[in-house]
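Read the structure below first, then the notes.
With one protein chain removed, the remaining protein chains of the complex are shown where they sit.
A and B are the chain letters, set down in written order, and residue numbers restart from 1 in every chain.
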Amino acid sequence: MIRRQRIVAILSDFGTADSYVAEMKGVMLCINPLLSIVDLTHEVHPGDIRQAAFVLWRSYRCFPSDTVFLCVVDPGVGTARRVVAVSRGDRLFVGPDNGIFTMIVDSDDFRCHEITRPDFRIEPSSRTFQGRDIMAPACAYLSLGVAPTELGPEVVKPVRLKLSAPKIGARQIAGEVISIDRFGNAITNIPAQNMQADNLTSSTTVYLRQRKVGPIMSTYSQVGRGKPVAYVGSCGLLELAINQGSLSRTLRVARGTKVKVEFHGD
Amino acid sequence: MIRRQRIVAILSDFGTADSYVAEMKGVMLCINPLLSIVDLTHEVHPGDIRQAAFVLWRSYRCFPSDTVFLCVVDPGVGTARRVVAVSRGDRLFVGPDNGIFTMIVDSDDFRCHEITRPDFRIEPSSRTFQGRDIMAPACAYLSLGVAPTELGPEVVKPVRLKLSAPKIGARQIAGEVISIDRFGNAITNIPAQNMQADNLTSSTTVYLRQRKVGPIMSTYSQVGRGKPVAYVGSCGLLELAINQGSLSRTLRVARGTKVKVEFHGD
Partner (left out) sequence: MIRRQRIVAILSDFGTADSYVAEMKGVMLCINPLLSIVDLTHEVHPGDIRQAAFVLWRSYRCFPSDTVFLCVVDPGVGTARRVVAVSRGDRLFVGPDNGIFTMIVDSDDFRCHEITRPDFRIEPSSRTFQGRDIMAPACAYLSLGVAPTELGPEVVKPVRLKLSAPKIGARQIAGEVISIDRFGNAITNIPAQNMQADNLTSSTTVYLRQRKVGPIMSTYSQVGRGKPVAYVGSCGLLELAINQGSLSRTLRVARGTKVKVEFHGD
């Protein structure tokens, strides 16, 4: 029987100028030559676990439900930090246990195993490139049907980052910018489900720091060219942008910049 | 019977630092897990429809004749601009109807359909990321054999950009630079077929602005290192470069810089 191959999606901070990502791909293809490989991104800022956790969270649900995610943002490589495989439903996530999977292990329906079994790695393993020598082989074996339980002992409490949560009140939500994209758009930590009014456009006002941006619109072009606009973005979070421009450059917005939504009474 | 899978080639201005491109790939792989995906480029300058149209034009003919092209340079996302599927021969092109397909719909042998049918999109669709929620699913369904006519009503006059055409005279052609590549080489809008002399090298003189570059050569190294050179480039257009250097940096050449070819009488 011909089974379609599982997909491995890769997230890293390796960039694409060096051959690190390619070496991980080569190692996986040696173990499972029919593997289908997709890049999430390799341009996470070096060592930025928080950014990696966000990118993984916003993208993983777009992939087939049995995808294996290889996540290598690993500033503690070679230290005592564990290498783990997290399973949630049919999805599998392999990477360092440093908080990168915080938003994956945020409910009770996950299992986590440390990857310790020497049969599923390259020996001798490098102490400085375990993405290639331990994590990539583990992904390839998982893609072939090896169960996560075979890789090593269960980890009950994987490492979680403390994420900034928005403060949700009756009349306002106070949050902050958690990501800036290529277009200079600012993604906040304020989820759309906290703003389910009948008519957001007439019933809300969004503030960037102390600056009034306006009500929540449904797309960029509802404000004039060069004007700031707030809207519910494509990952279900409140975003701010400048129509046809760069909010982050024009208004010097960065991760941590404060954003507030006010609801108006009827 | 095992059919080979169709290829989807993707062109965007999303860059590769964010996960936008990966999300489109994930969505397509959910619909057609056997799809073969190739990146054209994702580094089109944000919102630069003209550059996107050029990159698509120069590259699409290199691909198998039944390739599906997903083209997402879409500054008007969420506005009334249409999302369309253009077919030309077996090739299919999906993207916003904003002029990105100008050089594809430049003859009469195309058909264009608006993508309106809700069955072939992700619902609810984001108003700010229709590349993922409308265009990517459409590509995946097309790759499975859905006919473009099933996606929505025919569009008779898709949007076309006004492109700068070279002025072709008996003794000279006046054109301009339309693209600069990584090496600093300048690609002009002057097609090789307008220069079919027996011996271009002895019968032409190329000018960059007022500066005499010399006759048309056949490759860089026919001039000394560091010297400017004109030649017919790999997409059939007149190009200018500096042998082993960067023309755009050295001589401050950009899109719009004037170029002239003079033909000498016998």
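Just so it is clear, contacts are C-beta pairs under 8 Å (C-beta built on N, C-alpha and C of every residue); 3 or more make two chains touch, one makes a residue touch a chain.
Note that the structure is a prediction, hence the values are computed from the model and not measured.
Considering the full assembly, A:P75 is the residue among A:P75, A:P118 or A:G226 that touches the omitted chain.
Counting over the whole complex, chain B has residues 2, 4, 7, 9, 16, 36, 38-43, 55, 58-59, 62-64, 67, 181-183, 218-221, 231, 233-234, 239, 244 touching the chain that is not drawn. The missing chain lies against chain A, touching residues 2, 13-20, 22-27, 29-30, 33-34, 37, 46-47, 75-79, 126-129, 132-133.
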